[in-house]
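Everything on this sheet refers to the single structure shown next.
A single protein chain has been omitted from the complex, and every remaining protein chain is retained in its original position.
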Amino acid sequence: MKRILFMLTAMAVLVGPVGCSSESRNVTMHKPGIYKGAKDPVLALKNQQELIDRLKLVQSDR
Amino acid sequence: MKVSGAALGSGALIGLLPLSCMRQATTEEKRNFPRPDLQTEYRRTICTHCSVGCGIIAELQNGVWVGQEPDYESPFNLGGHCAKGAAARSHGFGHRRVKYPMKLVNGAWTRLSWDQAINEIGDKLLKIRQESGPDALFFCGSSKASNEGAYLQGKFAAFWGTNNVDNQARICHSTTVDGVANTWGYGAMTNSYNDMRNSKAMLFLGSNAAEAHPVAMLQILRAKEGGSKMIVVDPRFTRTAAHADIYARIRSGTDIPFIYGLLWHIFKNGWEDKDYIARRVYAMDDIRKEVEKWPPEEVENVSGIPKDKVYEIAMTMAKNRPSTIVWCMGVTQHHIASHTVRLFCILQLALGNIGMSGGGANIFRGHDNVQGATDVGPNCHTLSCYYGLAEGSWKHWAEVWGVDYEWIKSRFDMSRQYDAGGGKMAYTMNIPGIPVSRWIDGVMEDKNNLSQKDNIRAVFFQGHACNSQTRGVHMKQALEKLDMLVISDPHPTHMAVMSDRKNDTYLLPTATQYETYGTATASNRALQWREKIIEPLYESLPDHTILYKLAKKLGFEKEMFKNIKVTNDEPLIEDVLREINRGAWTIGYTGQSPERLKLHAQHRGTFDPLTLKAEGGPCKGDYYGLPWPCWGKPEMKHPGTPILYDPSKPVAEGGLVFRAAWGADYNGASLLAADGVYSKGSEIKTGYPEFTSDILKKLGWWDELTPDEKKAAEGKNWKTDLSGGIQRVVIKHGCAPFGNGRARCNVWTYPDPIPLHREPLYTPRFDLVKKYPTYPDRKAYWRLPTRYQSIQSVNHSAKYPLIFTSGRLVEYEGGGEEERSDPWLAKLRPEMFAEVNPKDAADAGIFNGQYIWLEGAEGGRIKVRALITKRVGPGTVFTPFHFGGWFQGKDLYDKYPEDTAPYVRGEACNTATTYGYDSVTQMQETKATLCRISPA
Partner (left out) sequence: MARMKFLCDAERCIDCNACVTACNNEHDVPWGINRRHVVTMSDGESGEKSISVACMHCTDAPCAAVCPVDCFYFTPDGIVLHDKDLCIGCGYCFYACPFGAPQFPEENSFAARGKMDKCTFCAGGPLPDRSVEEYKLYGRNRIAEGKLPLCAEMCATKALLGGDGDVVSDIYIQRVVKRGGRPDTWGWNTAYNFKPEKEKKP
């Protein structure tokens, strides 16, 4: 009985830390609705007027 | 350990799979893309597809074409394109191009060098010339060449010694040019695409602008928005018809009855412009007589258009003026089309719509430079600029070219005279040559029936597809009979593979217009300057360089390029344009110098998109592209003529009157304009004939010429005075150099002086043939026997009950080889098809998407997919004509040289089309023939 208990504890101690290794363990904990990708250096705000002028220049019914 | 070991094992297994199972990499290697670290250069050219003439802006990095930008400053397209223009950048890939000169050796394509190719071709041509005379060569030029390239093509043929030279215009609008010119002077679009916005009604007959001239729809739909009524009459409910206010389905080939039907209502209700007719038109009464024969019931019987629809269209055109009409291949590709187009002009004359903004006869030309090729380029029936082939014309051009007239004469076959038609005898130099629609008969016909020494033995096609000409089965036979075939084209074309030739066939890699520069004339007669975008790909050379090399081999390059600078075998384009300027007095291609055109291109944004006039800036006062006639020398700075025959402006500012081309009177009635009809500011306030040096002397204007001008102009007229003095002085006095005449409804030199309806040669209504027969067969017509009655007298409709017609798709153009080799366009239309009405499909037992055999009335068969649609009416089958690379069911992929087969291949519809040629211009009758269909 004591031996079985000792073996079980030893296995638990030996096998347990398998889960502790950090390699390929980055699981995405899904928080829905929040973008997970790379950051986009967006210029849209800066050249808004430029784009409006372009639209009137190229696409209007001249 | 065991767990991770198992995972490792399975990964290794996947890696061991053979590579053939894996497809291409996912991120396909991007082609010629822009990099941020390189400098971008912008160049501008004109799209090489249709005659709208859209501006293209190319982005280049290190000479590589990496992008396109919208040319929003161009007054023609305002940045817009259709699919073809938007795909222009793919010309820089060249994956399917002919890359180096090749020839067939026992059926295998073998590479050779340019020198070898030119030497071999030249040697063979000289041998054939010696044995059979210069007329044994048929040299086909191109509507896709620039003005300069096309002009040199025509000149090449003249210096070789033959009139057997032609271009796509023959099978496009040749009937228009002749018929319309014979009505009022010039056979070109009278107004412009942009001017259509000023119209109050538009009638499209045989024109599918939405697919053939998509960017023109910008103007047309804006006109519609402005209240213009859009009427479309077509055998199919086309994409253009989808935007129409009124649509009428017409039977192919019955345009003349329809227009007479309109005129019936116009005359009956007194809607004609009586004042306009009295003052500016000749012989409208002859038309009135003919109209009596076309009451509404007969019109409906023949054309299939309901009576009330004809009335509605007539009323709409009459009550919404100025109204304009548009026609294209649907009208021109018939054997009576020279007469049909005249009737269209007569309709507009009756309504008083010619010579004003918003009216006009707006003829939409096809290829990007077919207008230019027609004007200055290779034509079998005339020298450059419609001078004709008489001795006077040759002398004029000999003077411009700087060669001795006798020397040019010696280049031709002067051994004997031949039948020039109607029993008249002449030398081949003065007889129209064999046109591109008939070259196969020049090869196959018994040579004793030809008006030249021998059959055509060699054919040189520079820039012309063959799958756009009729009778593909005969064409294959003709190709196999030839001694030599040379194809000078960016792509092999259907011609290289459709026959079973094994030898003496050459492919010369020719540069597209993106790889060279020059000018092109859009449909509204405006010239645009093109910049060179990229260097010629692989070993290709531009048209003019190839012509120079060949001329050198054949021994006449010194004479041909006398006044043209040549560097490294390439003639200078600007010099060629200047030579055109020096000689083109008939149609006013004299004022458009390279400098003026380059300035227009640079400042195109200053031209108003509606009037096409620059109100300010460096081009102030000019009309964009200096639309011809741009009278006088460039120094005179004529602004171009935006609207033909518009007397509301002085001639010096672009105004004009009708041409007085046929004398002062005929049959007791005056052919000159009435008193009080003259262009604004004219000092002569009545009709006057065309100007000669004698008339100037009589008027007392002769001394206004400079001494140099007097020397050149003595004894000459406004067309042959190389100094331009006559034109200059005449315009100074407010007069038009070509006279002030009347437009004529009766062309007494035509087979039918008044347009008459004649059923197509292959007609489904055999019952109408008795009442509306075709012409009797002819013996020597453009050097060839030509059949009419012998074909129509047989009832073909019993065996071939369906009308077979063909037309355009927006994604492809012309022979289609260029576009089907373009990955972006090819994926939009991957297969050849035939549109079949559900009724006919049910009768034949065909379901949608199935392969069918379409058999033409002369036995040619094509295997295509059936597209069941109500777009075509019952009794009509339609196919696009752009496909090639198949022949009677067989894919010819293996016959193409390596890596040149287009991505998309299909049957050429003209494999199944039939005999039929216009009675004035030899235009082919493609739009109305017969067929039958069956499941494959």
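Residue numbering begins at 1 within each chain, and the chains themselves are lettered A and B in the order written.
Throughout what follows, a residue touches a chain if its C-beta (ideal position, glycine included) is under 8 Å from a C-beta of that chain, and two chains touch if they have at least 3 such contacts.
If you're wondering where the values come from, they're calculated on a predicted model, not measured in any experiment.
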Give the residue, chosen from B:Arg44, B:Arg89 or B:Lys553, that touches the chain omitted from the document. B:Arg89
Hidden partner chain, touching residue among B:His81, B:Arg96 or B:Arg728: B:His81
Residues on subunit A facing the left-out chain by the touch rule are 28, 30-45, 47-48, 50-52, 54-56, 58-61
Contacts from subunit B to the absent chain lie at residues 17, 21-23, 26-28, 30-31, 33-36, 67-70, 72, 77-87, 89-90, 210-211, 214-215, 217-218, 221, 225-226, 236-237, 239-240, 242-247, 810-811, 823-825, 827-828, 835, 869-872
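Just so it is clear, only the chains that are shown with their structure count from here on.
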Computed distance of Cα centres, subunit B from subunit A, in Å: 61
In the complex, the residues of subunit A that touch subunit B are 57-59, 61-62
In the complex of these two chains, what residues of subunit B are touching subunit A? 70, 72, 78-79, 222, 609
